[in-house]
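What you see is the complex with one protein chain gone and the rest in place.
All chains are identified by letter, namely A and B, in their written order; residue positions are counted from 1 within each chain.
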Amino acid sequence: MSARTGLWTAGAVAALLVTVVVAVGIGPAGLSPAEVWQVVATRLGWGEWLGVAPPGRLVDGMVWQLRLPRVLTAAAVGAGLALCGVVMQSLTRNPLADPYLLGLSSGASLGAASVLVLGVSVLLPVAAFVGATAALVMTLLLAAASGRSGGVGGPSPTRTVLAGLAVSQLAAAATSFVIFLSAKGDQYREILSWLMGSVAGATWTSVAIAGGAVLVLGTALASTGSLLDSFTFGDTAAAALGVPVARVRWLLLVGVALLTGALVSQSGSIGFVGLILPHAVRLLVGAGHRTLLVLSALFGASFLVWADTLARTVLDPRELPVGIVTAAIGAPVFAALLWRGRQA
Amino acid sequence: MHLPPAHPRRSSLSSSPFGSRPRALALAAGLVAAVTLTGCGPASGAGGAAPGAQEASPDGPLTIDNCGFEVTFEEAPARVVTIKSSAAEMLLALGLGDRIVGSAFLDGPVPEWLAEAAEGTPVADPFSDDVPGTEATLELEPDLVYAGWESNVTSEGAGDRDTLARLGVATFVSPAACKTAGYMPDPLTFDGVFAEIEQVGAIFGADDAAAALVAEQRATLDAVVPDDRGLDALWYSSGDDIPYVGAGIGAPQMILDAVGLGNVAGGVQDTWTPFAWEKVVDADPDVIVLVDAVWNSADDKIARLESSPATSQLTAVREKRYLVVPFPATEAGVRNVDAVAGLAEQLAELNLP
Partner (left out) sequence: MTVSTRSTVAADQVVGAAGLGAERVRWSAGHRLILDDVDVTAPPGAVSGLLGPNGSGKSTLLRILAGVQPPDGGRVALAGDDLLAMPRRPRARKLALVEQDATTELPVTVLDAVLLGRAPHRPMLASPTEDDRRIARRALARAGVAALEGRLVGTLSGGERQRVHLARALAQEPRLLLLDEPTNHLDIAAQLATMRLVRSLADDGVTVLAALHDLSLAAATCDHVVLLAPGPDGGRVAAAGTVEEVLVPDVVDAVYGVRTTVLRHPRTGRPVLIFDD
């Protein structure tokens, strides 16, 4: 069992590396692998040693300022979203849960739309983050206030999910209102693009933020595999196994909210990654969380990089927001999952 | 030049929602890059000197504040990517068609008087029907991206202005299309439109051509006597259940003023605005100006007006008092004057009492 897991992990890591390398070489501009290699080698300081000529400024810009940050950001966002998806599905014991469940994405969208409309889009990452956290707080307060379930870990998962739905709807309505009231001219485009999710504007700062969040928060979340396993048979069983259910649930939710908020602030709300990847990986390696978390992150990273590569090239010279590609792939997969569940 | 009176600062609206944030250091770097690059010419070595005249500005480097973004031109741009018809047509009208290496997002065919100038240029064969992606734009190795809308130069479009500047690609947004407070023309006037022509002329070292064009356009404009019968119009741009109409401070108002028509939506402080059919019926405009676009033609609009029970009873609809203007002419640019002349002629032909 352990050897099999190790094999899968090694495979996933290899797949991710190959994905990143290949994706950087693909794009609307017909750059040859040689040119891409030129840029990377020069930037890493190996140019002279390897006898590689320095690339032209625009080629260098395209590879180093556009494609590479974008691919790396997509990888980080994909990994983080998949991780959060696993945690959310386990915490809420709901296979249809995703990272945005507790109002996180709607709150972030409200924050983002507000600043885009007010014309201070420099504050966008902060606003998205604040929006996500505010929505989470509202959800948890609402769930707690809606009655004592008599259960072990505070409000029941169902109640929390429903509270999250309520907050999501509220935030979505507020977002529409903000847009309607104040958006001028083609602010609609920017807002729409954000709502659909895109890594088009990724810079090395985005890589730092998204990557840093995944490394710090993601690693922390990924280490909670055993804890999440305890929740398999419900809160009471977990409590009887010595898990401080309410505290763990709270900490995990906060972790997910922070990580999701950070990711969403860089890429908008890219859907379906957090929902589908956990299921796909479970099909491959079963439900043990230690393995599930790590592999979901790795495969999530590769998946989003490929989705973004598609988004960049399928409608050349235009670019699709990557959220459309993930939805186009994710929705049929989701339907298939439901279908299988029905027949099982 | 009649530029909006504001000190140059980074426009946060036009920069990417998720890209690097403007900082003094980046500004300096951008300027250095722009200066270095425009001094060295196209980077990848494929461009070389562009065919045709390429005059450096006689006064040295030109720095302008464009929608709150500072752009410096060491030399006249030689490889321009244009986005939207207004940008492409501006360059063609100034005889700069040979500088265009790619055109995108055209709003309709070029006017007849520019057809010959467009022949053989990328304007006749656009590389993108809509806003192009950053890489597709950079592939053409431009040194200037001339955008008709501010949103064209964001990271979802041809590229974030900061990012492009760092790569040595200057960006210029049609000043009439700026949305930031302090830069949005309020209201847009023909003086402003002509100022843009002169500014573009200065950037490209084509001051003479610009001056000539402005003189020609002023003459045409002055020849039109505004109607004095106190008629009013609805500027119907698009929309079905909710009409999208020309409002009080943009190009539609500017054109209507020159023609001598009042604007039923003129009280709205915006360039264009969603409106309500109810208010249209209440105002019962004397004429209706129909914007003829490729995706939403004047005929479509007439069909809509005539089939809806509310609007079919409007005076202008019953008596078919329609004035038609092609869509590209309704954005600030070199065709506005023709729009005025065209509408004035159509108005006269209506023989209204």
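The definition used in the following text is that a residue touches a chain if its C-beta (ideal position, glycine included) is under 8 Å from a C-beta of that chain, and two chains touch if they have at least 3 such contacts.
Please read these numbers as outputs of a predicted model, since none were measured by experiment.
Enquirer: May I ask you to name the displayed chains that the omitted chain touches in the full complex?
Expert: The omitted chain makes contact with A across the full complex.
Enquirer: I'm checking contacts with the chain that's been left out. Which of A:L192, A:L241 or A:A280 qualifies?
Expert: Checking the options A:L192, A:L241 or A:A280, the one contacting the hidden chain is A:L241.
Enquirer: With the missing chain put back, one of A:A75, A:L91, A:V161 or A:L227 would touch it. Which one?
Expert: Hidden-chain contact among the options goes to A:L227.
Enquirer: Mind pulling the chain A residues that touch the left-out chain?
Expert: Where chain A meets the chain not shown: residues 93, 95, 148, 150, 152, 223-227, 229-230, 232-234, 236-237, 239-244, 282, 286-288, 290, 341.
The rule is short, and it goes like this: only the chains that are shown with their structure count from here on.
Enquirer: So, what's the distance in Å between the C-alpha centres of chain B and chain A?
Expert: 38
Enquirer: Per the contact definition, I'd like the list of chain B residues that touch chain A in the complex.
Expert: For this pair, the touching residues of chain B are 12-13, 15-22, 37, 43-45, 104, 127-128, 130-139, 141, 149-151, 154-156, 160, 163, 166-169, 179-181, 270-272.
Enquirer: Mind listing the chain A positions that touch chain B in their complex?
Expert: Residues 27-30, 56-59, 61-62, 65-67, 112, 116, 119-122, 124-125, 184-187, 189-190, 193-194, 198, 200-206, 265-268, 312, 316-319, 321.
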